[in-house]
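Selected chains from the complex are presented in situ; the others are not included.
Order of writing sets the labels: A, B and C. Residues in every chain begin at 1.
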Amino acid sequence: MNLFIASVQRDLLVHFRHPSEVLNPLIFFVVVISLFPLGIGPEPGQLKEIAPGIVWVAALLATLMSMDSMFRSDFEDGSLEQVVLSEQSTFIFVLAKVASHWLLSGLPLVLLMPLAALLLFLDEAGIWALTLSLLLVSPTLSLLGGIGAALTVGLPRGGLLVTILVMPLYVPVLVLATAMVQAAEAGSETIGYIYWLLAILFGAVCLAPIATAAAVNVATDQ
Amino acid sequence: MFKWFHRLGSPKIFFEMSGRWQVPLLWLSVVMLTGGAAWALLFVPPDYQQGNSVRIMYIHVPAAILAQSGYVMMSGAAAVFLIWRIKLADVAVKCIAPLGASITFIALLTGAIWGKPTWGTWWVWDARLTSTLVLFFLYIGVIALRSAMERHAGAGRACAILALVGVVNLPVIKFSVEWWYTLHQPASFSLTEKPTMPVEMWLPLLVMVVAYYLFFFAIWIMRIRNEILLTEKNTDWVKQWLATR
Amino acid sequence: MVIQMLQVRNARCERDGRQLFEDLSFSLAPGELLQVVGGNGSGKSTLLRALLGLYTDCQGDINWSLDEAPLYLGHRLGIKQSLTVIENLRWFGVLREAPVSQDRIDEAVYKLGLTGFEDSLCAHLSEGQRKRVALGQFLIMDNPCWVMDEPFSAIDADGLSFLMAILQEHLDVNGGIVISTHQPITIDRPINTLALQ
């Protein structure tokens, strides 16, 4: 537990050394979102229809872009092998890494979501459903992404590979989340979706770090 | 001429000279700002089409104009820094970027507020709006790079390069976005043609534009002076100057 | 009979189709220093990592009998560039669940010759200073066994004699050391050497 707290603290410290790093995922998110109208054409009606999709994809990409760095710097400077050596639970360490990743790239997106949705002309029900779904889903994204990040940490350029490995894992969550938003926009019940997303989150918390810890052990074996 | 230029490039001389200008500049701009705002809010007749919402113009238009010339000034300073390595120019770039971003943000915000009553929506992906948004991103890029490189010796040069690249790109953006816009949007609320305004609307606007510029310069100079004090805090002249306070 | 800290029997390792070592058997008792010597590429680092379980593609029996895992300094130093010297030292303590007092850290910083750099980011240190930070882990914790892979490289002459002194000290309190180095070790103690190749 000590390790968990200290590790999250350490990651936050490293990030807040460059305060811009904290804002970067947000700016990235806004920039990507404003890119879509440029690519698709500026008609408000059309934009509104596909807005949940756009916002989702942008959030996903922001998460993925920062995913590769979850273990990379620790691997390259040798911190990761020190952790493996220390006989402390790698599970806890991995969980801490995921937690700080979420704090630094998931949570800010959740907070920014309402603004982003406004830019794309979404209405109120949609905005709340979107924000709630992102809140439920983003920890899962970090947890699953961690597996990919740990698997590719020893490779020279992991970025794209992480995406490829992790994307199939993201599909069910993405499908559920957009279905939930569409249900909310149509005015129907969303509680079922919420339970499902919570169940997936719970499963991911219990299982994903096991896989990630195993991958970390493989990465340092060289 | 060049000698004068170099002399002004010395932080100490700039600090002394700007010390004399700073206060009058600030006062003049504040007086003009309040005067212009009072004129615009109280005495200008409401527009026959837009009613009172037209008064936002007196905040919006100067901000929009200044947003663009701010970027040009920033890249001018960046060029001076890259070519002559005058440290003060770097300080100027550093100090103007957040100012420029703020004024661009004001232009975006007031535009959006104005858009609601006139166009019925906060935002459309129109040519001018889009290019202003991109301008905002360009400023943000310079700020983000600066703060990411905080402790790097090369931060100044890197930001200067980025600022210059941005200024080359700016006309291209305006042009392309305008073209794109004219292809897709009906020209119902074209901003490109200058409205034929009566003089009593146009004159206060001029006052406001000048006031904005003066205020902008005043703040810019103040920020530069602060930065100089921080970076030169170990020099004798700063210590002397502080002692006289 | 002394209880050995480490007992290795018939270790054998092959890498990229080249035999690095074979039939290697040795042991480490408390108070002993084992120096692994050999030319570049003879397999010293590989052996040390294999001992620690950081490289598992070796055959043979490796048995530790320790309460606390050994400390390790490898070619990758394990310090973070965007943390300060102090923060890095603290992190070593957290990893080993060792309660490290501020006094002990201050003392280590002083001994390492890093006074004045306590709050410098490690990215802003020189090569040798960074190495010194990594060596700090041996000063702030009391684990009985040390595994050091070329601890002397990048260290200046003063640092070298200081390092010899702390090696000696550690042996004096019955610690064990496995070390690989290209430079001679000048301590007042018998040195076991293990030559590779």
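Everything below uses one rule, namely that a residue touches a chain if its C-beta (ideal position, glycine included) is under 8 Å from a C-beta of that chain, and two chains touch if they have at least 3 such contacts.
All values reported here derive from a predicted model rather than from experimental measurement.
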Query - Assembly formula [one copy per chain kind displayed, counts for the whole file] - result: A x2, B x1, C x2
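What we mean here is this: only the chains that are shown with their structure count from here on.
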Report summary line: Distance between the CA centroids of chain A and chain B (whole Å) is 36
Query - Centre-to-centre distance between chain C and chain B (centres being mean Cα positions), rounded to whole Å - result: 57
Query - Shared-contact residues (touching 2 or more other chains) in chain B - result: none
Report task. For chain A, jot down the residues that touch at least 2 other chains. Result -> 18
Requested in this report: Please give the residue numbers of chain A that touch chain B in the complex, ascending.
Outcome: 18-21, 23-24, 27, 31, 34, 37-38, 41-44, 47, 118-119, 121
Query raised in the report: Any idea which chain B residues touch chain A in the complex?
Result: 121-126, 130, 133, 137, 140, 143-144, 147-148, 150, 181, 184-185
Query raised in the report: Contact residues on chain A for chain C in the complex?
Result: 2-3, 6-7, 10, 13-14, 17-18, 73-74, 76-79, 81-88, 220-222
